[in-house]
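With one protein chain held back, the other chains of the complex are shown just where they sit.
Note that the chains take the letters A, B and C in the order they are written out, and that residue 1 is the start of every chain.
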Amino acid sequence: MGKLYDLLMQDYRLKEGLNACINCGTCTAICPAAEFYRYDPRRIVDIVQSQDDNEIEKLLKSDTIWYCGECMSCVTRCPRKNAAGLIIMSLRNLSIELGYFIESEKGRQQFLLTKDLCSNVLDYGYCVYPRRFDYAGHPEAGRVWEWEEKHLDDVFERLGGNLDGKGPGAMRRIPQEDRDQLKAIFDITGATSRMEKVQAAGEKKAAELGMTMEEFTQMVYTTSDPKHLNH
Amino acid sequence: MKNNILIIGGGPAGLESASQLQRMGYNVILIEKSPKLGGHLAKWDRLFPDSVPADEVLGGLLRGAEGVKCFTDTDVRAINRLDKSYNVRLTNGITVLSDAVLVASGFDLFDAVKKEEYGYGVYDQVMTNADLEAYFKTGTDRRIENPGKIGFAHCVGSRDEKAGCRSCSKVCCATAVKQAIEMKQAFPNAEVFCFYMDLRLFGRHYEDIYLKAQKEYGVRFIRGRVAEVSENYDGTLLVKAEDTVAGKPLKVTLDLLVLMAGMRPSGVGKAIGDLLEMPVEEDGYFAVRSGIAASQRSPIPGIFLAGAATGPKTLPETLADARAAAMEVDRYLTEIFPDAKNYKQLVKERW
Amino acid sequence: MVDFGFGLVPSSRINLDLFDKDKYRELVKIEPDARICMACGSCTAVCTAGKFVHTSLREAIEDILNAKNDKALESLQACQLCGKCSMVCPRGINTRHLILSINKVYSAK
Partner (left out) sequence: MIYEGKQKIWSDYQKDIPDDHYFYVRSCIRQSFFPASEATFLDITRNRLGKDIFETEHHTTCGGIAYHSDTIPQETVMTIIARQFALMAKHGYENYVCSCITSFGLYCETLETWREFPELEAKIRENLWKSCKLEFAKPKFLIHASDLIYKYRNQIAAQAVRKLVNVHTGEPLKVVEHIGCHYSKMFPSKGVGGAEYPYVLVGMIEAWGGEIVDYPERRHCCGFGFRQYFIKGNRGYSLSNTHKKFESMEPFKPDLIITNCPGCPYFLDRWQYVIAESTGKTYGQDGHGIPALTYEEVAGLVMGYDPWDLGLQTHQVGVEPLLDKMWVEYDPAKKFLGKNGKDLGAPAPCACLK
């Protein structure tokens, strides 16, 4: 039994999600990622259950573990009650903890995700906040969003929302005291230190690559090596 | 005086042990809950590996059991254990005082509806191995009309903890290969696919039919469990699996999908087991005194087991098991049962 | 057409509906043993070329069945016809002959 495997086994998601895999391929057959990335969740489960630390380390540093979309479709079907999706979450968690995530292009995206999503949570109390959802970065949000973005207050008012308003309602301003509580939760449960760790790893990587943070951010947001895809 | 022996279950195991015990001179009473003797065998068309007609085998079993008192449509109402014997009240009003009880309650086929993602009973073109045997026997099934592409999904209700069935049903791989060949014989232009996890073709001649299926019939074996079935606009099926050898997800359009429903412990048998207070193991099948040395003896003295009541078995295994059970009954009734004085001590030492 | 900076990506899913029945019939006519491969991988394990360049008869046979004919040819491209695979095949397939036949049938357009 290896050290990395032991670390993984401390994760409740792995305790729940890993039983003996019989390599039947049920998960891969219906996995949304398996079709569009070079990805086979069955292999991941097989590697983890092998307890081979070298192989696990390779996984933790690879792009592979970042292809899953966490839809959990695999959970419904596995005949051994494995949850490939939960196993992936444990691997990602450990990859971040050990700083390995920054080694791969897909893993590196955690830098941006952590920054954006955590600050949304701490600043506004929401994971997604419409004023931070810009059409420039989201051209697929459509012409209708381009229009909404320009008239966000009016659109929310028209649709019965309460954008940044007092009291309950859609997209209300969540009181400071509640956001303070979220911050306190972040502090004592490891989310704050996680944020700092990921930020520092990103800054270090940017320096290594001789990039400004802006360049680095842009690269992380947009690049996708064709090697991830099937040809 | 001849001992009375009650055999519960009129399938191959019950019939074969009845036949043997009668030959040994015992007074055998056999009860069968359904209206007909023969169990699943009576519903099957041909048998792997050599495609022997099931009727022929069943005919032989029935001839062997001629003279046995058989009550069909009969179940057990109540059982009382006396000192050594059993007082059994049957649903047909008869009471039997039996010195030994042999439980040959067989198996149920897994209810394929429970494997919801395969759409049995939801999608028109999905059937089971049993449905296909019925088709071979009768020549009609609304689902079969010159199918161009046919799939066989192995391990339906076997090796599946989600479906509550961890164990392997043992016979389905060989049955699938047999049925695949038979479908190719019936529809030579059809493409046939078998979706398997491991091909468990362990028995004599089994590997031969596998080779024959590949070589002579071009059956395609795909190593991957069927993950999902759905219905296309034209009523054909979309079947998904991973080709685990290639490591890629796979889809295929099929005109017919046959689910290899596995063996489950008999529900009727379970009810009788409850009356007799017979212990079952985690897999739901009856526990035996010893899995290797005494697999036809239940942990309860005087109660014997034969056939699939103690787990999935092929037909020859079931028949061999039935004969072994007959020998065990005989040993008990000659060596342990008659010694009224030392009965308890003998049971302790020799059961 | 608008460029969004990303687009549809190719699918890796094997589609058995695309399987080329006619070519395969042609192959098994001259090479009936193509059908009896069990995908055990013995051929690939001992492959001389495979140590240096991706080469696998097992994969080639699979690829043909999985409607990836071009990939099958690629998997055999570096084969030296040394014949080691024929010595280890548990089904006794004349693998050299099979490799030549696959190339012959599937190279023809």
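We take it that a contact is a pair of C-beta atoms (placed from the backbone, for glycine too) under 8 Å apart; a residue touches a chain by one contact, two chains touch by 3 or more.
What you are looking at is a predicted structure, and each value in this text was computed from that prediction instead of being measured.
Among B:Leu62, B:Ile94, B:Ala186 or B:Leu238, the one in contact with the hidden chain is B:Leu238. Not every partner is drawn; the one left out touches chain A at residues 11-13, 15-16, 30, 32-33, 35-37, 66-73, 75-76, 83, 89, 92-93, 96, 106, 109-110, 112-114, 116-118, 120-121, 125-130, 133, 137, 140-148, 150-151, 154-161, 166-172, 174-175, 177-179, 181-182, 184-191, 194-195, 198, 220-224, 229. Against the chain not shown here, chain B presents residues 113, 116-117, 119-124, 228, 230-233, 238. Seen from chain C, the chain kept out of the figure touches residues 1-9, 11.
Quick note on the criterion: only the chains that are shown with their structure count from here on.
Counting C-beta pairs in contact across B-C and across A-C gives the higher total for B-C. Here the spacing of chain A and chain B, counted between their Cα centres, is 49 Å.
One finds 38 Å separating the Cα centroids of chain A and chain C.
In chain B, the residues that touch at least two other chains are 223, 243, 248-250.
In chain C, the residues touching two or more other chains are 12-13. Considering their complex, residues 19, 22-31, 34-35, 40, 42-43, 76-81 of chain A touch chain B. Contact residues on chain B toward chain C in their complex (touch as defined above): 191, 193, 211, 214-215, 218, 220-221, 223, 243, 245-246, 248-253.
Residues 117, 155, 159-163, 197, 223-228, 240-244, 247-250 of chain B are the ones that touch chain A when the two sit in their complex.
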